[in-house]
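As you look at this complex, bear in mind that one protein chain is not there, while each of the others sits in place.
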């Protein structure tokens, strides 16, 4: 559960709400227009549906969920786990790792350890693990790009809605008293597009990109760890190598714990 | 037949239509202007004709068709096919694959198997297959870039049309009653440009890019599979290697089937 | 002579002309303003002169000419030529190629054949030919980038002209009757910038980029062909390798012809 | 303490202040609007909170501090240090470096020297040092990207605030006397967004990117120096090699000092 993203969304919408309510002579009702919502939200979704195969489009919910419910791997404890596996392998041999597979809940470590225990050749292990990393990177990028596109389409459909509103308004200029309200309604669509894009889609896409990068880093650490364990490296050397991936502060803690 | 893209297009245009029809005091007729269509659609097409050799420009229809009628290779069944070929080769030798070429309808697999059966050297096979992949990637990118450009030119010609309309309107300001309608007509061109670009060209280009990536992934899987078959790898190892290309869920199914 | 680009330019300007003439109350004269032309065309040219050494700037005419008068190498017939050279070399030895150099009008093939006949070492041939490819790529990119820049400067100077027009207009507001025409004149500069950029410079740059890519592809095919001929590869294998560079359809034709 | 950045910020805000105060009929009060500040600053911060994990978001203060308080490594004196270490190693052997570790306050040099003294194999030293460089690059990029995003979100929220202000104003058009001030207030939000982005966030991000590049260059010099020291290269050759990293002028000074 990622508190920052939830607080961020609440803050963004709370601030805009507050700014509307403070303003003299404004009312929330003036900021609600169903057809505008339809054009912006519906249009962005429709454009995303055209842009992607159905399966990828439908997967966007599961992808977006990660923004809030991500279990960012704790890199320090990941390194501790690998070092502890390296100590077992160093003390009792590679085969002793088999008994420890059950206690590890990171599937990528298990995959590597299993292959090492099975005596798979190092090149094959590295090849399979790196292909897996590439595949994960591709899948994540695909998921992110649906949200990215929606963040790009939303302001465009906001502008489309505003142009539609302006054209309708300009066609009814006899009634000059309604020009102001007609224009206000027209602008709402642009406002919706800007809000949806800048307070939801773009930050979500940014966060997913960030999380992906972090997961790929964890996987990279695991590959290097497994390769070093299989090569029979000294656990202390492995720890030193892997620790370079994390900032010095986090490192100290890891060393104490190890 | 890709249902998502068709539903997406219908939804995008349906929503805009609905928003127009709901709006009080608006009529569909106010949103039709032939010269605007001419400038936006004609201009984008003309600019694309200048930008590309005739052959590539004319090929855009065939390329756009792929947005709707693509047969995305089912990667799982592709892997099954390769694993089954690997089993044949493992059991009865490489030459036994010749009899199975007819049952395979993926031409790229056939090309690879044929070369392997003919005893072509592995480096040559890989070289030819990778050149083919590069060539397919280039052809796809060329096709996509025509649509990409039209998506970029459409809003520009929308703005050009609007500027033309404004200049005409500003030259006839004596009749103040027509200012509103003149401006409405001027804005229609920008609206057309934005719609054509965001509901058609850009999503189409995005989808083509996505499909291309997927086809290249299939070809990559085939190359690795053929190389592994020729090297005489164990079918189980081949399956494990290729499965890393697909998400764990899809993988389970493939393993059951194999 | 590239018909698509000429038709495209005629179509783009024809459509805009037609849209102006159809519009009620408009006249072509309203769309002509000498100072606006001066600012947009002159400004873009001046900015390009600042941006590039004189020689490159002056070369832009020759570069732009290629948009219309390009002899896109026919890749199929190029491959046929190379395969036929390979057959000669296979039958009568490398030295027999010397007598055929005169009949070839592609200078890059001649360069390669000459070096092969002279007994230059393969690494040296490949090194020299690849350096030539890089040099051609760089020269083309330089030529393209002058037009690219003009496509980027034109709308900017369009906006500069419009701002100048608006400032003049706003300084003469006493005469309210001239506001409309003043604003119309101001907008003409933006219109010019948009047209010049989107109907000329940007499509030209796009096309040059496309032609460059195609020439580099031809050169790549030639390098691979020459290297294969020198290595004494079988003409059929060379044909198969080079054919992967072209789409299957074009390929069939080439094979029949060969 | 980086004087340029402080002078720059004071100059940017001072100039804008002066321009306001000089203008006839303007007052500073007209440029203050609390809800606008709330939407722009609050919105950018909220969007950044959604975009990044809490830890990275909270680290932005420490990152921004570097804009002002950076101790850009003096590359010349860095090279002097390495050359002096090389002289010690050349004269008294690698182990003699151990006694000099304490006098060096660059931790990355210490790390390398310690490993060299410990007799770690060159490949391992280079691997560990390069991993550290990559990790530093990643951490810096992460820090910079928070500020980058805020520079991108600020103008967007500026536009959102202006749209909100315009909609409120257009809903209260009966009172025509307030239109001007309503519009002024609406525009303030766009102004805030532009200022915050162009005078703070974007220059900060640019500077951080620049500082990062410089730190990575220092680290690269150190890696090459340590590797050369361990390989027993002549101190003069090491000096010549490392000096190529700095401009000829700075170089002269370094050579005199050495």
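List of remarks:
All chains are identified by letter, namely A, B, C and D, in their written order; residue positions are counted from 1 within each chain.
The definition used in the following text is that a residue touches a chain if its C-beta (ideal position, glycine included) is under 8 Å from a C-beta of that chain, and two chains touch if they have at least 3 such contacts.
Please read all numbers here as calculations on a predicted model, not as lab measurements.
Taking every chain of the complex into account, the absent chain touches C, D. Checked against the full complex, the candidates C:13, C:52 or C:68 give a single residue touching the omitted chain, namely C:52. The hidden chain makes contact, of the residues D:12, D:54, D:94 or D:110, with D:12.
Although one chain is hidden here, its contacts on subunit C can still be listed: residues 34-36, 38-39, 42-43, 45-54, 56-57, 107, 124, 127-128, 131-132, 135, 138-139, 142, 149, 153, 156-157, 159-161, 163-168, 170-173.
Contacts to the hidden chain, counted on subunit D, fall at residues 2-5, 7-9, 11-12, 15-16, 18-20, 22-23, 25-27, 30-31, 67, 72, 179-181, 183-184, 187-188, 190-191, 194-195, 197-200, 202-204, 206-207, 210-211, 213, 217, 237, 240-241, 244-248.
Heads up, the rule we're going with is that only the chains that are shown with their structure count from here on.
Annotation: the subunit A:subunit B pair of sequence copies touches via predominantly different residues, less than half of the used numbers being shared. In terms of their C-alpha centroids, the spacing between subunit A and subunit B amounts to 25 Å. Centre-to-centre spacing of subunit B and subunit D amounts to 40 Å, using the average Cα coordinate of each chain.
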